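I have placed the structure first, in the form of structure tokens, so that the comments after it can refer back to it.
Only a single protein chain was left out; the remaining protein chains are all shown in position.
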Amino acid sequence: MLSKSNPTAVAPPYKNIYSHTVEVPAGSSLVFTSGQLGIAPDGSISPDFKAQAEQVMKNLAALLAHHGVGVESLVRINAYVLARAQIPLLAQARAAWLGDAKPAMTTVVVSGLAAPDWLLEVEVVFSVEEARP
Amino acid sequence: MLSKSNPTAVAPPYKNIYSHTVEVPAGSSLVFTSGQLGIAPDGSISPDFKAQAEQVMKNLAALLAHHGVGVESLVRINAYVLARAQIPLLAQARAAWLGDAKPAMTTVVVSGLAAPDWLLEVEVVFSVEEARP
Partner (left out) sequence: MLSKSNPTAVAPPYKNIYSHTVEVPAGSSLVFTSGQLGIAPDGSISPDFKAQAEQVMKNLAALLAHHGVGVESLVRINAYVLARAQIPLLAQARAAWLGDAKPAMTTVVVSGLAAPDWLLEVEVVFSVEEARP
């Protein structure tokens, strides 16, 4: 199981939505994802940030489900958005997905992504515990 | 061996050049690299983006070779460029290096790098399987 910590020597996580550290125990597999986009399974993409953010979370959820795990297995979320004003919408979509899970997080505003209609991109690392022989 | 997946619940990877998830099995060593630059072994750097991108791939290849592995061991590639218009040139240099390997990838456009003549920086995570006793 992942071990999360927020030592008292450091101010609490901003808005209390993430953990300062997440430790992956030895004997776990780690899964790294590509940056996920707001593209629906049919290839369409909404011009709306909120819709893209919700689709990104659906895509990430599908990737975790494919590996048989849920949000409690998330280690770190790195989010890239194009405007700071959109971060609250990202936070809302992310919170709706995460529930009580509090992985490590970093969010930054970048100047662009690979295609002009992409408004955010989010990559994660998650763990899959393996039965040891 | 790394296990790559593209679940059907998520639209296929953009241009089919990467994998949505890459799983590193327990019992592997992971290697994290610093952001690699377009600097040649003699310390020179071309002002040309394409030349820098090709040099970055040579540098990454040398780092993997030093650890005795090839592109099939790449887990994730994170690329930082200064202009979206240059991403196709990055993609070309990267594809020439990767061949059929499809690690996880994220590419973002940033406002700057540590020195003004650096036009891109690319970091990777790769795995080295260890013989288990």
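Labels for the chains are A and B, by order of writing; each one numbers its residues from 1.
Heads up, the rule we're going with is that a contact is a pair of C-beta atoms (placed from the backbone, for glycine too) under 8 Å apart; a residue touches a chain by one contact, two chains touch by 3 or more.
Just so it is clear, the structure is predicted and the values come from calculations on it, not from any experiment.
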Sort through A:34, A:52 or A:107 and give me the one touching the missing partner chain.
-> A:107
Per the touch rule stated above, chain B touches the missing chain via residues 26-37, 39-43, 59, 62-63, 65-67, 78, 80, 110-116, 121, 123, 128, 130, 132
Touch residues of chain A, complete complex, unshown partner | 5, 7-11, 13-14, 18-26, 30, 75-76, 83-84, 87, 104-111, 125
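Rule of thumb we're sticking to: only the chains that are shown with their structure count from here on.
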Let me have the rounded angstrom distance from the C-alpha centre of chain A over to the C-alpha centre of chain B, please.
-> 21
